[in-house]
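Before anything else, here's the structure in question.
Heads up, one of the protein chains got dropped from this complex, but the rest are sitting where they should.
For reference, chains read A, B, C and D in written order, and residue numbers begin at 1 within each chain.
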Amino acid sequence: ACGGGSDSSEGTQTDEGYVPKTLKVQFVPSQAAETLEAKAKPLEDLLEAELDIPVEVSVSTDYNTIIEAMSSEQIDIGFLPPNAYVLANEQSDAKVLLQAQRYGVEQPGGKPTDELVDSYSSMIVVKTGSDIKNLEDLKGKTIATQDVTSSAGYVWPAAEMKKAGVDIENSDITTVQVKGHDQAILSVLNGDVDAAFVFEDARNNVVKDVPDIFEKVEPMYITEPIPNDTITARADMSPEWNKKIQDAFIAIGASEEGRQIISDIYSHEGYVVSDDSNFDIVREYAKEVGQ
Amino acid sequence: MMLPTQPKKNRYKTILIVLILVAIYVWAFAGIPFGGIKDTAGSVSKAIFSGLIHPDWSYVYMGDGEDLVSLLIETIAIAFLGTFISAVLSLPFAFWAARNKKNKRFVSTTGKFVLTAIRTFPEIVLAIMFIKTVGPGSFAGVLAVSIHSIGMLAKLYSEAIENMDQGPSESIISAGGNKIDVLFFATLPQLVPEFISYTLYRFELAVRSASILGIVGAGGIGTPMIFAIDARSWDRVGIILIGIIVMVTLIDFLSGALRKKLV
Amino acid sequence: MGPIVDKKASIISFQNVSKIYPNGVQGLKDLNIDIKQGEFVIVVGLSGAGKSTMLRAINRLHEITSGDIQIDGKSITKAKGKELRLIRRDIGMIFQSFNLVKRSTVLRNVLSGRVAYHSTLKTMFGLFPKEDKQLAYEALQRVNLAEKVYTRADELSGGQQQRVSIARALTQEPKIILADEPVASLDPVTTEKVMDDLLRINHELGITIVVNLHSVDLARQYGTRIIGLRDGEVVFDGPVAKATDETLRGIYGEKILEEPKPEGVTV
Amino acid sequence: MGPIVDKKASIISFQNVSKIYPNGVQGLKDLNIDIKQGEFVIVVGLSGAGKSTMLRAINRLHEITSGDIQIDGKSITKAKGKELRLIRRDIGMIFQSFNLVKRSTVLRNVLSGRVAYHSTLKTMFGLFPKEDKQLAYEALQRVNLAEKVYTRADELSGGQQQRVSIARALTQEPKIILADEPVASLDPVTTEKVMDDLLRINHELGITIVVNLHSVDLARQYGTRIIGLRDGEVVFDGPVAKATDETLRGIYGEKILEEPKPEGVTV
Partner (left out) sequence: MKSHSSALPKGKSKVKNLIWAILFVLIFLYSADLSGVQMGRLFGNMKQMTVILKQMASPDWSYISIVIQPLLETIQMAIIGTTFGALVALPFSLVAARNIVKNPVINGVLRFVLNIVRTVPDLMLAAVFVAIVGIGPVAGVITLSVFSFGMISKLFYEAIETIDEGPVEALTASGANKMQIIRYAIFPQVSSHFFSYFLYCFEINVRASTVLGYIGAGGIGIFLQRSLSQFRYDRTAVIVIVIFLVVLVIDAISNKLRERLL
C-alpha cells in the first residue's frame, strides 16, 4: 500500500489505514457450491443498507484476478475460497475477516443436515461395488482431479493419501485433470477413471442429469474438514472498517430476509468471524503436496 | 509443337510437402485413442437436451438489471466498444504487416511478428493486467477484448490488403497522393466489405467471449452462463443460448444490411 | 497554333534505364530517351514489348532496376516523400486497366485525381472545394459522361470506365499526361474525341503527352514523335514523318504492315 | 474457299428481346435478329450502346427481361441444367475484361474452357487428358503466347491476358464464338493474327462468329454482316457492302466518320 494521505473518489488513506468511500467487493464462486447465481445487485443492496456508503459488487469466475486486483488496490473486499485466501495473504497481506457458514452434509445419502458449519469436506468417490476399498487400493489407478491448487479437488485428498503412505505422484497413479466436480463424477460413472476427488457431496450436481447417481457412485473416503470460503479485506483497510464490515455481514446473515438472499444466490447461510490461524491447516496441506 | 512439361523442381518440392503433411497427420492420429460411446451418453445428453428445450423463461426479464435482456445489452455494449477500439487500432498494424510492393519484406515480417506476439499473449493474462490497472468490470473487459482482438483483426486485414487489386492505389499514387490519400481513396473503399465482415465477425466473437468477460467480472452474459453450465442448470443454459442466438442472428441481419449499404 | 516545343527544356529524360521483373522478364533494356516539353509522343510496339512498363517507370509506379529518370530536371528515381508526390502530381496517368475503385461513384473516382492538391485532413473527409467538383464535372462532360456522375463505377460499360479514368487524369491538371492505351475500349467517335482532347490540351496548355497506342493510324494522325519498342528496347525514335512502313515493320517484326487480306473475303 | 453459309439454318435468333438493368437502364430494346450458321457478324456502336449486353444475352450470362433467344433452334432462354450447359458448351466467349483467374497459370485458364467436355469427377481432380492440354497449347501458340504457358495470369501484360482469353475460347471448340472487343488491347500485328484466326476458323470450320468491335476499318475488313446498335436498338443490320459512311454516321451519331484532322498536326 502506498503511504497515507492520498485522496480519491474511492477512498482515503489515513494513519489508521484505508477508509473506503465506495466499497468494492468481488465475489468468486465457491468450489463447493451446487447452485450459484451470477448476481451482484442483491449483495450490493444489502451491504449499502448496512454500511451507508456506495457498494460495487462484481462477480468473477477466477480467483486469480481477485487476488491481483486486491494487491493493486482495485478491490477492497473479496469472497475467496480457502486456498485463494492463503495466496492472497501471501501476495499482499490481505486479512481474513469472516468465514461463510453452510449446512453440513450427512453420509450416506449426501443430504444436507440442519447444522451450520464453517467447513466442508472432500471425498474420494468410486463406482459402487468397485474393488477400491481404501486409500492403499488407489495405487496404480486412474484418478480424476481438479486443478492442483483446488482444496477439495486435489490438495486435501492428495495430502491425506500421502499421510497414509500413498504418494499420488509416485504410486503409478495416473491423474486426469478435469474442470468441474460434475465432470469428475461423470468420468467415474463412465469408467474413464477409477476414482475422483470431489467436494462432499458433488453427486448432487449431477443428480438432475443422472437420477440414480447416488446408487452408481459412492464415496470411498471422506477427508478432514476444509475451512469454508472467506470474506477477506485488503491489507491496509482500517481496523474500524474491518469491524464495520464484519458486523455488516453478520447482521445480514442474522436477518431473515438477508439470509434468504445470500442462501439463494451464493449458497451461504451466515457468517462467522474468522482468524488467519484457521487457515494454517490449508498451508500445511499445501506444503504436504509440495506447493 | 508439344506442350513443354512444367519446370521439374516444383514437382519435387510439392511431393516433399505432401509427404511431410502425410507424416504430420499420421503422427497426429497416433496421439488420439479413439474409443466407443459411453453408457451415460443417453441419459446425460437427454438431460441436456430436455433442459435446452425447456428453457427457463422466467430469466428473460426480471427487472433487477441482472436478467437475460439487460445482460445481453451489456454484453453487446462491451463487445461493440471493444471491437470498435480494436478495429481502429488494427488498421495501422494491418498496413505494417501487409506484404505488398511498397512494404519492404523486413518491415512486414516484423509487423507479422508483433501481431503473432499479440495473438499469442493469453487473453486472460491481459485481463488480469487490466484488472490490476482499472479494477474489475466492463472497462477491463473492453480493454482486454480490444487489445487481444488486434492480433486477429490486423492479421485478417493485412491479408485482405495483400489480396487487394493494386490498380486503384496506383492511380492515386500517380496523382501524387500520399499514403493516407491512397488509404482513403483506393484501399479502404475496396476493402470495406472485407473489413466489415471481419470486424463483424470479430464483434460476434467478442459477444461470445463469455469466459473472458466472466473472468474479469465484466458483467455481461458470460458469467451467468458459466455458472449455469458449472451447475448443470440446462434450462438456464437453454434460455441464455436462445438469447445469444437471437442476438447473433439479429447482428447478422443488421450486418448484412450494413454491408449492402456500404458495399 | 502549333505545339509549344521548347527545344532546350527536356521534361522527361531516361538515362540508361533498365527494368527486370522479379520473375526475370526483362521489361526495359537500357533506354535513353529525352522528351521535350510540349511533345506529343506515341509509343508503339507489340503486345508485351514493354510499353506499359516504360510508362509506369516514368512516374515510378514501379522501380527501375538501373539508370535514372528525370522529370523536369529532377530525378524521380531519387525523390522521396513529399518531393516525389509533388513530381507525381504533375503527371496524370490514364491506365490500361482503368484502375477505378469499382465501388465508388464516378465523381469520387474523378475527384481522387485532386488529392495531392489538398491537405490530408481535408481529403480524408472527402471535403473537396466546390471548384474541384466543378472541375471534375467538366472533365466528365468532356468525355461525354456527365449523366453518370453519381453512378457506381462497376455499373459502367468498359468504354465508360475508360472515360472515367481519362476524366480523372484531366482533373489532376498535370504538366505531363501518360496514357496507357487510352482508347483501347472506345468506339471511333469517342476515340477521336479523346485523342482530340489530348491534342488540344497538348496545344493549348503545352502539356506533354506520352501515349501508348496500338493503332498505327492514330499514331500517325496525332503524334509529333513516335517511339517504337521491341522486347524492351527502343527500335525507333523519331518524328512521325520518318516512321515509314519500313520502320514500322521493324517495330512489329517481319509481318508486313498492310498485309493482303486473308483469302475469301471481299469488302 | 468462301464461307459456308447455309441459308436456311438460323443458329442465333433474337425474338423481341429486351433487357432492362435493375437500376433502370435499358440495355436492349426489342431486338429481332437472325444470325445464320457460318456468318461473321460484327456488332458496332458507341460505347454504352449495348454491344456487351447483347452478346451476354446470347449465352444467357444475364437474363433478358422479355423475348426469346434461340440457339440452333433451341431456346436458351428456357433451357435448364444440363441442357443449358450443353448449349453453352457450343458457344465460346472472349470477354472484354478477360475474366481470367489471376492466380492460376495460363495453361489452367485455357484448359478451363474444356471442363464441359468431361465428367465432374475427372475435372475435380484437374485430370485433363493429354489431348486437351495439347489443344490448349496449340491455341496458345496460335495467339503467340506459347512461352507463357506456365506463367501466372497476373504477370501478363494487358494484351497477353486478352490473348489467353482468346485461347480459352478456341480450346473450347465451339460452334459459335462471341467476342467482346477481342482486339481492344492488342497491337496491330496480333490484332490481325487474331482476326485472321477468327476468320479462318469461320471459313474452315464454319463456326459462326459474333464480334463487338470499335474499329470500323476492321469491321469492314473482316465482317460479312454488320449490326449497328444505338441506345440498345438495332439501327443498322446488313451486309458489309451496304454499310456506307452514311449508315455509320447513323450508328455513331451526327459526328462525321472521317472528320478532318484537328488543327496543327500534319502527318
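What to note about this one:
Assume contacts are C-beta pairs under 8 Å (C-beta built on N, C-alpha and C of every residue); 3 or more make two chains touch, one makes a residue touch a chain.
Remember, it's a predicted structure, so these values are computed and weren't measured experimentally.
Considering the complete complex, the chain that is not shown touches A, B, C, D. When you scan C:34, C:83, C:138 or C:246 for touch with the missing chain, the hit is C:138. In the complete complex, the residue from B:60, B:107, B:124 or B:180 that touches the missing chain is B:124. Touch with the hidden chain on the side of chain B covers residues 13-14, 17, 24-25, 27-38, 40-41, 44-45, 48, 73-74, 76-78, 80-81, 84, 112-113, 116-117, 119-122, 124-125, 128-130, 132-135, 137-139, 141-143, 152, 155-156, 159, 163, 193-194, 197-198, 201, 204, 208, 210-211, 218, 225-226, 229, 232, 237, 241, 244-245, 248-249, 252.
Contact between chain C and the absent chain runs through residues 105, 107, 133-134, 136-138, 141-142, 146, 149-150, 193, 196-197, 200. Within chain A, the residues in touch with the undisplayed chain are 62-64, 67-68, 72, 87, 91, 144, 147-149, 176-180, 183, 186-187, 190-193, 291.
The working rule: only the chains that are shown with their structure count from here on.
The chain pair sharing the most C-beta contacts is C-D.
We define each chain's centre as the mean of its Cα atoms; on that basis chain A and chain D are separated by 79 Å.
Chain A and chain B, compared by their mean Cα positions, are separated by 34 Å. Looking at chain C, residues 97 sit in touch with two or more other chains. Arrangement of the chains shown, judged by which pairs touch: an irregular graph that fits none of the line, ring, star or complete shapes. In summary, the structure contains touching chain pairs A-B, B-C, B-D, C-D.
Contacts from chain B toward chain D in the complex involve residues 1-4, 6-7.
Of all the residues in chain A, the ones that touch chain B in their complex are 24, 26, 29, 33-42, 56, 58-62, 64-66, 68-69, 71-72, 74-75, 180, 182, 186, 189-192, 205-206, 208-211.
Chain C contributes residues 56, 59, 61-62, 82, 85-93, 95, 97-104, 108, 112-116, 120, 123-124, 126, 165, 168, 172, 178 to its touches with chain B in the complex.
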